[in-house]
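Note that one protein chain is taken out, while the other chains of the complex remain in position.
Naming follows writing order (A and B), and every chain is counted from residue 1.
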Amino acid sequence: MKNSSPFLRGRQTAEEILEPRPMAKLRRRVFKNHSFLIGAVILISIILIALLAPLFSPHDPYDQDLARRLMNPFWHDKKTNDLYLLGTDKVGRDYLSRLIYGAQISLLIGFLTILISGTIGTALGVVAGYFGGRVDMVVNFIINTRLAMPVFLVAMAAVVAFGASLHVVIMVLGLFLWDRFAVVMRSITMQARDLDYVKAARAIGCSTPYIIIREIFPNVLSSLTVVATVEMANAILLEAALSFLGFGVQAPTPSWGLMLNEGREYMFFSPWLLALPGTGLFLLVLAINLFGDGLRDVTLERER
Amino acid sequence: MKQENALEAVNVSCVFRINQGLLKGSKPLVAVNGVSLQIQKGKVVGLVGESGCGKSTLANILLGLQRPTSGDVLYSGKTATGFSNRHIARRIQPIFQDPYSSLNVTKTVKSIISLPLRIHKIGDAASWDSKVNEMLDLVGLPKRVAESYPSQLSGGQRQRVAIARALIMRPEVVICDEPTSALDVSVQSQILNLLQDLRLELGLTYLMISHNLAVVEHMADRVAVMYLGRIVEEAESAVLFKEPKHPYTRALLSSVLTPDPRLGVPDTQLGTIFPNPIDPPTGCSFHPRCASRIDICSQKMPAPHLEKQHMAECHLFSK
Partner (left out) sequence: MSEKKDVVLEVDNLRIDIPVSAGLLHPVRGISFDVSRGETLCIVGESGCGKSLTSLAIMGLLPKNADRQADRLNFLGKDIRDFDERQMAKLRGVKMGMIFQEPMTSLNPSYTIGNQLEEVYLRHMSSNRLEARERAIFLLDKVGISSAGSRLGQYPHQLSGGLRQRVMIAMALMCGPDLIIADEPTTALDVTIQAQILHLLAELQSDFDMAMVLITHDLGIVARVADKVQVMYAGRTVEEGNCEAVFDKPLHPYTSGLLRCIPVPGKTQPGEKLGTVPGVVPNLVGDLNGCMFRNRCEFATDECKELAETPTVLENGHAYTCRLKPDEMEPSTGGRL
């Protein structure tokens, strides 16, 4: 404290900054949150494996050879071959390689779907929440219309109409899974809109798009990521289900859902043909959900 | 003595439509009802009234955030029509009550304070930095604060940041909406002192909106009392606090609890009825709560009575 001049503006209060920076706080919370850490580790491992699939997979996943069909994995004594760690499928393709490339497909579908659906849902939700009134009524109507349509049936119909392929599956899921984004973003934006910082921004003369994109959007971002993880898990499971029924990704693409379908007939003699892609799917979805739950706990804790 | 008005509301009204439910349609809510208010350059005008009396709506109208249903707002004598929001923004800035919600928690203090300059494209990045430092110094914050986030600051520090943001474009008028009521007593006095200093230093004009009459008495040159969308009394601060005319003003003044241990809690004699703004009472809107009402009060709205720049809207005086 200096002599009398600080009193002029009561400068004293300002001397101390007691709280750590928000990022530092976030870091501390992240390392205390076990489910977040476990989820993140599994998820990052799967993503790395998928990205570096050519390095990790011992064989070409499409390379068939009926001579070595249905080889057993390493824990079975008979017919074991060191080259095919997890055995081969009914047309002799290396099962480990197919699993690794299957992760690629699942993640690709998950990410692209939430990219499309997230954009649609967030745009609708934020606009509805910010403007309210008539705009909100219209958006609500669109949301309700979408909710009245069964995703699965429409997806199957679309596949029948446009033919089954990776693109069609991604487009259909992306265009259908935006409802939760819209609902959540709408209600969060509505709360944010009434806070004084938005009013202050308006009083400064900020344009409406500026306020929505630069002021409100950063504040709803953490909720957005949480919704995104939920929807990503959802999309991955839907793709697997569609592929399993033959309405999704088509052979010979190594999709986990498709692998489940192909392994179906050997369920009793070679159960790993089902168990392995099933475990992959289970681990990926579990990791995403743990990650999302943890993220919510870490970021949405009340500031103040 | 003719003084220039920095800001003037001329017969401003604002009506909202309140939905009553699916089948009942909507009803009008007159939030501001024919209010005229002059804010002279360099003065502090206090606006007092209970919550729901329309003072915040009036503030929004003056800030250009809400379009009045009728009436006009004059900025330095010029009408607002044709003015864009950005024009108004350079002349008038608000300071809000709650410094916890008035700052965007995802931005650094520097980014918050420099936002007006960036929006109005005044200067370049280098000048923004030096301007932010200058403002921090002006509101009594150390330069280090520039890189921190609002969540790291105390309530008083946040309010200083809000003041710095409001003043960086050197507006003529600052509308202070309950600037200290969310703060601790010891911080409140610092902020009030700061606002006083800044006013003298920068020649600012304030509209002080508050329900704390002690604060208004301390800060304001002129005071307007608002009740259910009308200004029911307006006078120089010294006059109003010495000789309040309107019974409502008298009740307000008597409810100020000064720290005097020899006095008890006053009886305001206002009764428990609180009028519904959707369905306001006939005649003088204050009459159901008024201790000195007479017959005419429930029938006719009183006309404003002006005497020596002291306006009161009450039948006791308008004869």
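Methods note: a contact is a pair of C-beta atoms (placed from the backbone, for glycine too) under 8 Å apart; a residue touches a chain by one contact, two chains touch by 3 or more.
Note that the structure is a prediction, hence the values are computed from the model and not measured.
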Hidden partner chain, touching residue among B:251, B:290 or B:312: B:251
Candidate in contact with the missing chain, chosen from B:66, B:111, B:189 or B:298: B:189
Among B:4, B:260, B:279 or B:295, residue touching the chain not depicted: B:260
Where the unshown chain meets subunit B, residue by residue: 50-51, 154, 184-186, 188-190, 192-193, 196, 211-215, 217-220, 237-238, 241, 251-252, 254-268, 270, 272-274
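One rule holds in what follows: only the chains that are shown with their structure count from here on.
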Separation of mean Cα positions, subunit B and subunit A [Å, integer]: 48
Subunit B-facing residues of subunit A, complex: 6, 8-11, 13-15, 17-22, 195-197, 199-206, 210, 215, 218-219, 221, 303-304
For the subunit B and subunit A complex, residues of the former touching the latter: 63-65, 84-86, 88-90, 92-94, 96-98, 100-107, 115-116, 119-120, 138-142, 144-145, 148-149, 151-154, 156-157, 160, 162, 165, 187, 189-191, 193-194, 197
